[in-house]
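Complex shown without one protein chain; remaining protein chains in place.
Chains here go by letter, A and B, matching the order in which they are written, and residues are numbered from 1 within each.
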């Protein structure tokens, strides 16, 4: 049942930290504040923390599920449903990961088109970007992890730039705390969880971790630090914008950069957007890697061919989304599927795995 | 004596020998016959007169063979005061030995056996101060073109029995001697085997210099990055051998190769170890900054001027606009024009004799620079940037890496023209991926950055004091990871005035 991976392509346990956090921070960071503030107002930062706590539970469940078979999602499915049905169910996830990559890349290109180059051609940029992705994935999972590592470490300086908003902020905006109904706060929690998506990729690369037992700590640490980051960012945003203003701001994080002024850079948002290239890279790489890996495990297509196939699929499907409404629809769809996969399907898997194991023992 | 020479059977015997047929066609091949004065044994010397030391022959070999008791070949070992005397019956060796500077001795009585006496003439340049990796402080020796001399320089610094040299011959025509050095008990045997295997597998007719070997045995032959470190400093080689790496000495090359290596190593000058650690850490960081500056500054100029004028501070705007007012070229062509000019100057300077080269530098730098600004071909802001970035690229201590960095600028320029800052970051992604995928002897090239090894940071981007350097680099997987006992070097904790 378990998958055997050559020792030299495995990764150290602490790198799980970067795999998870880089996957969680993607395109959502740029504009999640408006969505969560819609329902829970300026109490939404509580929802950010609650959603983070839920993620800890989900990660715990994921490790439980994975430990039971010591393999990946495909081996879990085959353990429960048998070889054939298991593989069919697994191959559905190929499409989910393609959707994830497509949504991220298309939204990023939209941001470039709105903020920098209105005439940037979606096809050519995606073409170049996916070519780079293929080049990365050809280097093996270690290279993918390396990208996750550098793309978390190098752009981390961007956090500091938000300090520039403080002189123009009023932190009293978030007062009074708990001024909204509990129901609204939980609704915002659901909206927030869409931004946190991406750590379900752990279900695919788990067999690549050298010491899975030790990696748990790092996985939780990753969730903790992204929760922290998102909370801080939410509070900074709420202090910077008034509630009515935030309602109208589509990309709050980007708009905040408009106030940043360095001695040698008058306007920071252009640098920020260009840097975001790095931040979405692991999102796309890991998603496409997972997708092609499922193909390899289920349909037995060589991963070298699978990657090209999936990149082509992404490239083609990207061009169907042109207007903001279409892109929003794509994001909503991905978010919804991701929400059900993470918060319902994975706990359901744990229950079934436990039942199946008991039945098999008898 | 003469009558023996003309005996027809001897003549026939000579023609029979296959190996001589070719050799006699060379004018410098000599075959001389002698008779021992005591025993009257007739013997014959065959050698290439141009590669043996005639002086050795006249003083250390010939007198003994003529005057001492010389009956059979085995006597040579006893009577000739030379260390390298070999006796063999393998005729296939003869050609090789003669061309390696041995004198072939045959005697009439033993037709099947031969003796070889080493009498190589070594024309060796004297050991000069290093030119490429010059340092103000520290030893002033550098390698020369002879493997023997080079091994001597290294052995002097590591006089231990564990320093082992294995020799291979590479190249069908050049028969180049390649020595592979490691310190037994420290270096990882796996690395050693990989190197030996790769060198054995080399299929090439002619190895002229160690750089041939770098290009042939690198993990990725298409990468612009050098994947083996080369150095001309014996002190560096000795230190690196002690660290657990492997050195490759190639005859005829003053550059010694070191493997495995990492990217950061290319930005550490060996002088860093001769300075206080605070200073050397500072210099290392400066060098890294210089590299980033050198690669990125012109692309950023092109990107901001072509696409992102909003980024430019108000105070700088007037300088930029007025300096570009007369320039007809778009920023990209302006930048390419200047970059290529600098490359031309560098190339011209490198090809010309030193004295003339300096003049070219002055002419190029001052005359062309000012003139092109006045003629309105370039803006003076860009001129400053390009000159600075050229300067920055020369701070890289390893020459080959400096070349790589200069070339890297051009793809960045291209992408900057295409997508502005977005393109610069995109090109950076390509570069980063390429570096991530590179390995040196199967070890990741970006170590200790990725895979992250905090322990190895002590001697990477910065250099910590020697008391902290008590462990060998982790990525080398040395057999003996501990360099020295740290406890003994620790400062005693004392109170004030005690």
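Throughout what follows, a residue touches a chain if its C-beta (ideal position, glycine included) is under 8 Å from a C-beta of that chain, and two chains touch if they have at least 3 such contacts.
To be clear about the criterion, contacts and distances are computed from a predicted model.
Novice: The hidden chain: which UniProt name fits, "Ferric reductase", "Ger(X)C family spore germination protein", "Phosphopantetheine binding protein" or "Sugar ABC transporter permease"?
Specialist: "Ger(X)C family spore germination protein"
Novice: Of A:128, A:308, A:341 or A:356, which residue touches the hidden chain?
Specialist: A:128
Novice: Pick from A:96, A:115, A:135 or A:186: which residue touches the chain that isn't shown?
Specialist: A:115
Novice: Specify the residue from the set A:12, A:91 or A:173 that touches the hidden chain.
Specialist: Checking the options A:12, A:91 or A:173, the one contacting the hidden chain is A:173.
Novice: Counting contacts across the full complex, list the positions on chain B that touch the omitted chain.
Specialist: Contacting residues on chain B, toward the hidden partner: 304-307, 309-310, 312, 314, 317-322, 324-325, 327, 330-331, 414, 418-420.
Novice: Considering the whole complex, not just the chains shown, which residues of chain A touch the missing one?
Specialist: Per the touch rule, chain A residues meeting the hidden chain are 114-115, 117-121, 124-125, 127-128, 167-168, 172-173, 175-176, 178-179, 240-245, 247-248, 255, 258-259, 261, 266-267, 269.
By definition in this document, only the chains that are shown with their structure count from here on.
Novice: Mind checking the centre-to-centre distance between chain A and chain B? Centres are C-alpha means, answer in whole Å.
Specialist: Inter-chain centre distance comes to 46 Å.
Novice: Which residues of chain B touch chain A in their complex?
Specialist: The touching residues are 307-308, 310-314, 419-422, 424-426, 428-430, 432-433, 436-437, 444, 446, 449-452.
Novice: Mind listing the chain A positions that touch chain B in their complex?
Specialist: 11-12, 14-15, 112, 116-117, 120, 125, 128-129, 132, 135-136, 138-139, 142-143, 146-147, 149-150, 263-267, 270-271, 273-275, 277-278, 281
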